[in-house]
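A single protein chain has been removed from this complex, and every other one stays in its place.
What follows is chain A.
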Amino acid sequence: MGDILSGGGDRPGLSERWDALPRRGRQLLVALVGCALLAGAAVSVLPAGPGKSRPAHTARHKVPYPVHSTRIGFVRILDVDARNRSFRIELRAVTKDPVLVRRISQEYQALTMKLDPAQAVMVRPERAEPVWVRARVTSCRDLPVRARLPFLDITLRNARASQDLSFILGDRYARALDRVFRTVCGPSSRR
């Protein structure tokens, strides 16, 4: 059985190309390949730097769910209209990723709420965005007063998902709401 050529062709092989290189060219190529190999090894072996030292985290960026990227805080209640039992609430939204505030309500039987104006509010990461809500007391009977942690149900949508979330706005909101209930319904609304 004679020798069998298992590869090749008419182009020069690797060793022939190597032989054809001048000495300085060979040195440069060896240094470059060495650098590339070491850099690759370093990336795969070395631990993350201080700023990236997160526990068990993935490096890739994925837009988080709205619950993890958006914060909504209470600013003030204004434009209280005792005759119509209505008022406005100013909120402030901040987000890490663009998010749409689509709907706001508070599940009190005697209270209606809607965005004012009645269209979704786009919040971008660069700055805090005011969100206005128009609220109206529909009945002074059974209106909860002195509740400690009323919350708003807010629908948020971003590139990842749409979520119905509760935002518990804290003591300042609770007290402001209490005051406005007493204003529009009078002291007799007290439980």
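Definition applied: a contact is a pair of C-beta atoms (placed from the backbone, for glycine too) under 8 Å apart; a residue touches a chain by one contact, two chains touch by 3 or more; residues count from 1.
Basically, contacts and distances are computed from a predicted model.
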Revision key, fill the gap. UniProt lists the protein of the undisplayed chain, choosing from "Molybdenum transport system permease", "Branched-chain amino acid ABC transporter substrate-binding protein", "Sulfate adenylyltransferase subunit 2" or "Cholesterol esterase", as "Branched-chain amino acid ABC transporter substrate-binding protein"
Review point. Of the listed residues A:L100, A:V121 or A:L165, which contacts the missing chain in the full complex?
Key: A:L165
Review point. What residues on chain A make contact with the chain left out of this view?
Key: 15, 18, 27, 30-31, 33-35, 37-39, 42, 47-48, 50, 53-58, 62, 64-65, 67-68, 71-75, 106-109, 142, 144-151, 153, 163-173, 191
